[in-house]
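Shown below is the structure under consideration.
The complex is shown incomplete by one protein chain, all other protein chains being positioned as in the whole.
Letters A, B and C mark the chains as written, and numbering starts fresh at 1 in each.
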Amino acid sequence: MGEIKPPSGEPGAPAAAQREYLSDDPRDIGWVRQNVPCQTACPAGTNVPVYIREIIERQYGRSYETNREANVLPGVLGRICSRPCESQCRHGWAGNGEPVAICHLKRVASDLKDAGHRITERLYSPTGKRVAIVGAGPAGVSAAHDLSLLGHDVVIFEREERPGGMLRYGIPEFRLPRGTLDIEMHNALRLGVQMRTGAEIGNGAGQIPMSRLEAEFDAVLLATGCMAASPLPLQGEWEKRDLRGLEGVEYGLDFLVQMHRGVKKTVGRRVAVVGAGFTALDCARVAARLGAQEVTIHIRTAEEYIPVTQEEIFEAKREGVRIKGLRTPVGLTAEGNRLTGIEFVQNRLGGWRNSGRRQAIPIEGSEFHEPCDTIIIAIGQQTVNDFLGTKLELDRWGNVRVGVDGMTSHKGLFAAGDYVNGASTVVQAVGHGRLVAKRIDAWLMGRERRKQVVRIVPVEKPLRERAFDFIPRQHMPTAQLAERMKDGKHEVELGLDEKLAFEEAKRCYLCNLRYEIDVDRCIFCRACIEVAPRNCIKLVRGVEINEDGAYGKLLETKEWNQVGAIWIDNNECIRCGQCYTACPVQCISISRCELTEVEI
Amino acid sequence: MATDIQISIVGSAGDGTIAAGEILRGALAGMGYKVISFDVYPPEIRGFGKCIARMRITTEQAYSLKHKSDVLVSLDDSHAIPHADEVRECGAVIYERGSIVQLPEGGHMSAHIGPGQLPYPVPIRELSEKSTGANRSRNIVVLGFLAGLLKLPAEAFQKAIAKKFKRKAAAAEAGEAAFRAGQDFAAQTFKLDDVLFGPPVSTVVAGATVEMISGNAAIVRGALDAGIDTFFGYPITPATSIMERLATEMPKRGGRLLQTEDEIAAISAVVGAGFAGARAATSTSGPGLSLMAEMLGMGVIGEVPSVVFVSQRGGPSTGMPTKTEQSDLHMAVYGGHGDAPRIVIAPTNVDGCYRCGGKAFEMAEAYQTPVIVLIDLYLSNRYETVVFPSRPPFEADTNRKPGKLAAGAQYKRFALTADHISPRAIPGEKGNMHVVTGLEHNELGRPNDSAEMHEAMSRKRHEKLKAALRHPDFTHFKRFGDEGPVDVGVISWGSTFGECLEAMIKARGEGIRCAAMKVVMLSPFPTHGVTAFMTDCKQVLVPELNYQGQFANLLQANVARPVTRLNRVSGEPMKVEDILDEIRRLAGRKAAQKAA
Amino acid sequence: MATAKNVRHHVVIGSGVAGSQAAETLRECEPDARVTILTLSSLLFYNRYDLPKVFRGHRDWREFLAYPAEYYRERRIGMRRCSRVAGVDAKRRAILLDHKEEIRFDTLLVASGGRGYVPEELSEFRPLMHPFSSYTEAMVAANEVPDRGHVIMLGGDMIGLDLARTLLDTRHRVTLVAGPQTFWPHEVGADERPGLVAALEKMGIEVVEGADAGGIASIEKGARGLSSRRVLFKDGTELYGDVVMPFFGLVPSVEFMLGSGVDIERGLLVNPALRTTNEGIYAAGDVCQIWSDAERRYRFYYGWKNVRAMGDLAARNIAGGADPWVPAQDETLHVTADGNIQSPFWEYE
Partner (left out) sequence: MGEIKPIYLEEKLKEIEESGRLDYRSKTLPTWCPGCGYFSIVEAVAASLCELGIPNENAVMVSGIGCSSRFPFFVNTYGMHTLHGRALPVATGVKTANDALTVVAVGGDGDGFAIGGGHVPHAARRNVDMTYLLFDNGIYGLTKGQTSPLSAVGFRTPTSPYDNPDRPLNALLMLLSHGASWVGQAYAGRPDHLHRMITQAMAHRGFSYLHILSPCVTFDKTHRTYQNLGMQVRDLPADHDPTDRLAAMREAMNDATPALGLYYREERPTLGDALDGLVEKAGGELPGKPAAKPARKAAKR
C-alpha cells in the first residue's frame, strides 16, 4: 500500500486521467471515520457525500448507483430508513444548523433517475458454490445479491407469497409504495438468484427440513428476522391470560401482516397503542386511517427517548395521534369478552439500558384506568427458532449467537439481520446482510477476497460556496390530510422535486473533502484564519493519537515559538473553501477521501 | 426636539471600525446634524489592537465628547467589554450574537450589559457572510442595523457608502448588500431603547456651506483657501492625511506636492520654495519636527516665510504614534538652537484649524518667518461640522513689499526698519538679487558676526513678531463664561479647550462663578490679554495633555502668577469630569479658606 | 463580600415569575452567594399577566417592568438577557450558552416556563397566527388589531380568556373557537362545560364549538377588501377576523435540557422538594412536573401564585431547606351567582 496507483477501473472510479492514492494507514482510515460521520453512522456504509454531490451535478442515475454499492434498496430506504446518519450529520452539530436531509436525498436519486436507468453490477466468475438463504427480507435479499455477484449460486426460501419480509408485510403502504419495493427487489435478485416463495422451513408437513438445506448447499444463511410479536406482560389476573381471544386486542405486527396479506381489519372508536417503535407508530397511523376517533400511543418513558424520527412523530400527530408518556399497562378491563379499557401504572424514569434506551420504573400504588375500545400491542418482536432441526447456541435475549465470522455454533450455518440482532432497523439488516455475505464468501473461498482502503483523489478547487451554508433544510412536501385519509394507501411524503433536491443537496458539507495545509510551504501568515467562518484553523503544537492509530484532539497554542504548524481542524471544518482561496502561497490542498474496497 | 446622541463603535484593527465611523458620521452630517467625533486606533495596521470610532451628534455644534454614550456597537467583544459601562441607562448595546470560538465565562458582551442598558444581539458575522459571501462587511452590517434601529433614512447611508467605496465597484456592491442585511434584521428586531433622533436643524447662512470635516481636512481647506502653492512632506502619523488630501487637491489648483525622502528634505524644500516666493508648507508630527529643528532655524535667520503643520502625538521618540498628547509645545515654541523666535498658533477646534491653516500663510508672509500650526492627534482626527463662509477670510498676498526702494539705492533684504520688517524680494525680480544665509548677516545679507549686527538682527527678528499679536481677523485668545471677577478661571490651549469649555459650563450650572480662556497664539505670547483675565480669577486652572505642564510653564514665564496644573498623559482626551472635579475643588478650597 | 473563588454560584434559567422570585429569595438566604439569571428576553422581568394592558393603551415597555434596574444592582443579581441556553451538562455543572460561552454553577434552577402550544395539525398555519406570550408578541398583536376589531381566539385557555375580558372591555369583538383546551389548565368535566360556555357567552364572547364544525381545515389570509384572516372549518363554514390568536395552553420549554442528564417527560421531573433527578439542579414554575404523593403521579401546577411560591420554595431548598411543595391556590373554576366566571388563575398582583 501507499503507492500511487493507476485507476482501478471499478465502478465509480475516477476518469483515467486522474491520479489516486490508496492508503490503508490507520490515520487515513481514521480520518474518514471521524470526518464523514454520516457514512460511519450508516450500518451499510453508504458513501453519502458522493451520492449527494452527484445530485448537485444532476447525475441522479450515478447517485443511485453509488447508493446501490452499499445498499441494494435505495428507493426503499430513501423512504423508511431510520436515518442514523442524520443525527450524526455535521450540519446538525451545535451551531451549524439542521442536519442535511440525507434520507430524502436518497429517495431523490431513486425518484429522479432516468426512466431507462441502467444498473451496473460488478460480477465475479462463478465459483460453483451453492448458498441457501432463509428469508427474503432486507437482510436476506442484500446477502443474496452480494453473494450472487461474488459468483455463488443462491437460492432464497421465503414463507410468504412475495419477497420483502417486513418491508412488504410490516410497513404500511402510505410509507412505502409497493411499486418501488417490487422494482428494487427484482433488481436485487434478477442476477440469477432463485426465489422460492411459499416455501417454509421446518419439520411439519409441506415444510422443507433444515437438514435438506444443509445437505444440498455449501452454506446456509438464516435471515428470518423477528416475526413474532412479543406478548404484553401484565400483572395479577391478567398475567397468565391469553389475550388473543379477547375482542379488541390486536398484536401490532400481526395486525399489520394480516392487513398486508389482504385481511380486512377494523378498529374501535378509541384505540390505544402500546409501544414506542416504528411499528407502534405505524399501527396508530393505520388505526387513524381505519376511522378511529381517538388514537393514543402509550409509552413507558417519554417522547425524548423513543427511537423514532421527529418527522414521523410530527406527521402522526398531525393525523390526530396523541402520545402519552410515563405509563405501563398492568392490566385490562373487559365486559365479558369485550375490551373496555386499560389499567396503567405511573412510571418514573430510571437509568439507561445498554441498548441506549431509557428505563422506566413503575411507581407503586399509582395505578389508573383509561377506557378504550381497541388495544394494539406493539412492544417488540421476537425471533422464532422452532423450525431449526439443530440446537443452536442462543444469547441471553434469545437470539442466535454468531461468531465474528458470522457463523453460528453450527458449521456452515450463518445468520444475519434481525434474526441475529433482535428487532432493529431495515438499514441495519441491509448492512448486516452485506457483512455476513462477505464472511460467507471468505469462508467458502478460504480467504478474504476484498479489503477496505482509503482512496484519495486530488480535487482541483473547493466544490462549495459559503452561501450554501445558509440554505435552510428543505421540508418534505406531504399529502393533504384529507388525501391521506381517503384510502389508507396514499403516500404521505411526496418526495423532493428537482428544485428542492438541488437546494437540499447544496447544503451538504461534502465532508469527504480533506483540506490540508502543506506545513513545509506554509508561511504562517494566518490569512486562512482571517477568513475562516468558524474556529476551524488552529495554531498547533501537537496532536493526540487515539488507540486505533487515528488522530485525536489538536493541541493548540497561542505562543508563537510553540506553533509547529497551522492546521485545519477537520472536526470544525465545514468545507467552505474560504481558506483555500485566501492562501497566498497555495499551500492548502483539497483531496477527496473515501472508503472503498480493493481486491487482495 | 434637540438631538444629542453619542455613538461608539469599538472593534479590533481590521474590523473596519474606523471606516464604519466615517460612513456613519458622513451620513449623519449629510442629513444636517452637527457631529463631533474622534477615533482611537492602534499603531499596527492589523493585528489585534483596539479601534474606537466615537461620535456625538447634536443639533448645535458641540466641542467635546460626552462622558456616556447612548449607543455602543461592539465589533470585537474583547475590546468593547471594558467600554460597556460607558453606555448610559436605557442606552443600547449592539453586539455579535454568536461566537465561533469557545468563550470563557464573561467572554461575551451579553455578560457585561447592566440591567439598565438594552441588549441588541445581532448575528453580524452571519449576516455579512450571507449577504456578501465573506465576513469582511461586518462593519457595514452594523451600520445597516443602526440605521434600521434608529430609523435613519437609508439614502444618506447609501450615499456615504458609495462615497467610501468609489472606484471599487465590487466593494460598493457588497457594502450595499451588507447594509440592507443589517437594516432588514433591524426591521425584525423589536426596538426598545429611547435613543431618538430629533429633526436636524439647518443653520446654514446664505452662501455659506456646511461640512463635516476633520481637523486635518480643515487645515488643508484653510491652506487651499489661502492659496498654497507648494507642499513637501513625508508621511507620519497623525499628520499624513494632511498631505494625502493636499495631494489630491493641490494639483487641481496648479499646486505642486512632493513626497520627499525625509522630513529634513521636506523642510529644506519648504524653505527653498518660500525663498522663491511660493506659499509653501509641510506637515509632520513630533519626530519630524525634531528633525526639522535645524532647518527651521535657517528659516528664522533667513527670514523665509514657511509654514509647518504639526500634529502632536505621544512622545518622546517614536512614543505612542496613535495616541494624542500636547507635549510638543516646548519644541514648537523653543525648539532648536540659538535664539530662534517663530510664530506658533494652536487652534482649539476644527473651525479653528481652518482659520489657522489659512492665516498661517498670511502671517508667514507678513512677518517673514516660519509659522508653526500646532494641533494634536485628537484634533487632527476629530470631526466637527463646520460652516464655511462664502468667501475665504484670507488675504491672497500679504506685505511682500517688493520694490519699495528708491531707484538707484542698493536693495537691502534685511534692512532695519521702524516696524522691523524688511522689504522682501523674490528671485526673478530684477535688481533685487540677494543671498539668504544661515550665517548671521548684515542688512544686505552678507555674513557679519560683529557684536552690533548680531544684537541688531536678533532684536529685529524678535521685535517684528510683536505685530503678529495684532494680526487682523484673528482670534489670538478668547474669554468665555462669567464676566468680571470669578472664583475659578480655566485657561487652556489646543484640543483640550473643548473639554475645558464644557466643564466650565457645567460648573456654572452648579453655581460656581467660573470663566474659561483659550489661548490660540502661543508665540509670541499675548501677555496683556492673558494677564487681564488672570487678574479676574481667584484661582487659575490649567488643564493640558502633557506631564510637564508645558503651557503652564509658558504662561508662568510670561505672567507671574501661581496656577493650578491639571496634567494627563493617558494618550486620550481629557475627561470633562476630571476638569469639573478640579474646578469644584478649587472653588471649595476658596470657600474653606474664607470660612477659616 | 466574599471572594469570587469560594462563593457559591446560583444560576437561574428564566426571568419569569418563578425565576425572579427565586433570585430574590436566594439573595435573602445567601447574602454572599453569586446569583445570576439567564433569560432569553431582552427585557427585565415583567409580569406576563399584565400584557393585556397593551389593549388599554399601555405600550411602553417601561410600564411593564416589575422592578427598575436598581433592584438588580442593589441585590447584586446578575441579569443576563438575550442569553439562549444551548445545553446543560449536569455532571460538570456547566451551562453552555448558544454563543458558546460556558457558565459554571453550583446550583441551577430551571424556571424557563412554558410556551404556547399549537396543535400539530394547525402548525403549518403558525405564520398566520398572533401568539400573545411575550411583550413583543403582545405589541405586534396590539398593533395588528384595529379599533373595535375582531379577534378570533382558538382554544381559549385561561390566559386567553383573561385577555378576552380586556378585549371585550376595550370594545373589541371576540369569537372563541372552543375545543379540548378551552379553560386550560382547569380540568372541566363534560357536565360542567355547558354552564361554563354559557357564562362565556354571557360575558360577550361568541363561542363556536370547533368539533361541531368538524375542526379547522385551514387558516388563510383574507381576500382583498375583507378582514385579514379567514378560518375555514371542515364542514365548510368560515369565520373572518382581524387576527387569529392561539390559546391552547402551555408546553414546558425544556429543549435545552435534553441530553443534560436530567429526567424529562413533558416537563422536568422533580420531587416534592422541587429537586430534579440531579443533585443541585432544581426546577420551578410551568416547566416542572412535580411528584404528587397524594395523586401518585407527576403533575403540573399553574397559576401566578403557585409559580411564585414554587420559585420561593426552590430557592429556599437550594439554600439548604428540604420543604415539600404545597399548592398555593385552589384549581377550581367557578361560575358566580350572577353568572360570571371566576378562576383562581386570574388572581395576581
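By our rule, contacts are C-beta pairs under 8 Å (C-beta built on N, C-alpha and C of every residue); 3 or more make two chains touch, one makes a residue touch a chain.
Just so you know, these numbers come straight off a predicted model, no measurement behind them.
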Among shown chains, those touching the left-out chain: A, B
Selected residue (touches chain absent from view) among B:S78, B:T189 or B:T237: B:T237
Which residue of A:E335, A:E559 or A:E599 touches the chain not shown here: A:E559
On chain B, residues whose C-beta touches the chain left out of the figure: 14, 43-49, 233-237, 240-241, 243-244, 247-248, 251, 257, 259-263, 287, 317-318
Residues belonging to chain A that touch the chain removed from view: 2, 4, 19-21, 23, 25, 27-28, 31, 456-458, 460, 514, 516-521, 523-530, 539-543, 545, 551, 558-565, 567, 582, 584-585, 589, 591
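Definition applied: only the chains that are shown with their structure count from here on.
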B-C against A-C, pair bridged by the larger set of C-beta contacts: B-C
Rounded Å distance, chain B centre to chain C centre (Cα mean): 57
CA centroid of chain A to CA centroid of chain C, Å: 40
In chain A, residues with contacts to at least two other chains: 95
Residue list for chain B, restricted to those that touch at least two other chains: 98, 100-102
Chain A residues within the chain B interface of the complex: 95, 465-467, 469-470, 530-535, 578
Touch list for chain B against partner chain A, complex: 14, 98, 100-102, 125-126, 129-130, 133-135
Contacting residues of chain A [partner chain C, same complex]: 94-95, 301-304, 314, 317-320, 325-326, 346, 348-349, 363, 365-366, 368, 481
